[in-house]
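One protein chain omitted, others in place.
Now for chain A:
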Amino acid sequence: MPDAENAFKVRLSIRTALGDKAYAWDTNEEYLFKAMVAFSMRKVPNRETTEISHVLLCNVTQRVSFWFVVTDPSKNHTLPAVEIQSAIRMNRNRINSAFFLNDQTLEFLKIPSTLAPPTDPTMPIWMIIFSVIFCIVIVAVMLLIFSGIRQRRRKSKGPSEVDDTEDKCENMITIENGIPCDPLDTKGGHINDVFMTEDERLTPL
């Protein structure tokens, strides 16, 4: 029966899935399996009369793996593979949960499982975060540019104005007579060296 035309090989990895809580594979479990296959076939139109006795298992190994076929009521020939395949695919979840297994640990060779598509949000998450950071940076740039323009205008109106050098990225200030000046100030350096302090905040001679 292995490799027969309408036969499928099944492979279970109970110990991998359940570890310590693994159950032993015995004839009762086989009965349950037959019942689940029959249940799946009964859901197919035209096959509502499938009985547990129509499902035949053989070549059960220690793995645990075995082959199975489903025969028709007359027990003369086996049901086509395509029907069995679609029936199993539709009820895969029920069969898996009956045995506490999943698609990887209860394998039907030759029956590919439908993988769950990843949830795709309408707006990718990265775009959201990108837009937030982008807006913050644009706003900061605008602020700096405008404050720079304002400072320059104030400077051209009143040269003795005192200004704050704020900005976290602006880390140098010229100190003349203890008053911070804007680096764009092109006044020319009149530096009073009487005010040389110990921490050398003024330009020395």
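Annotations for the structure displayed:
In the analysis below, a residue touches a chain if its C-beta (ideal position, glycine included) is under 8 Å from a C-beta of that chain, and two chains touch if they have at least 3 such contacts; residues count from 1.
Rule of thumb we're sticking to: contacts and distances are computed from a predicted model.
According to its UniProt record, the chain left out of view corresponds to "Transporter" among "Septin", "Small ribosomal subunit protein mS40", "AP complex subunit sigma" or "Transporter". If you put the missing chain back, the residues of chain A touching it would be 11-16, 22, 61-65, 112-115, 117-118, 125-127, 129-130, 133-134, 137-138, 140-141, 144-145, 148, 152, 167, 169-176, 183-191, 199-201, 203-204.
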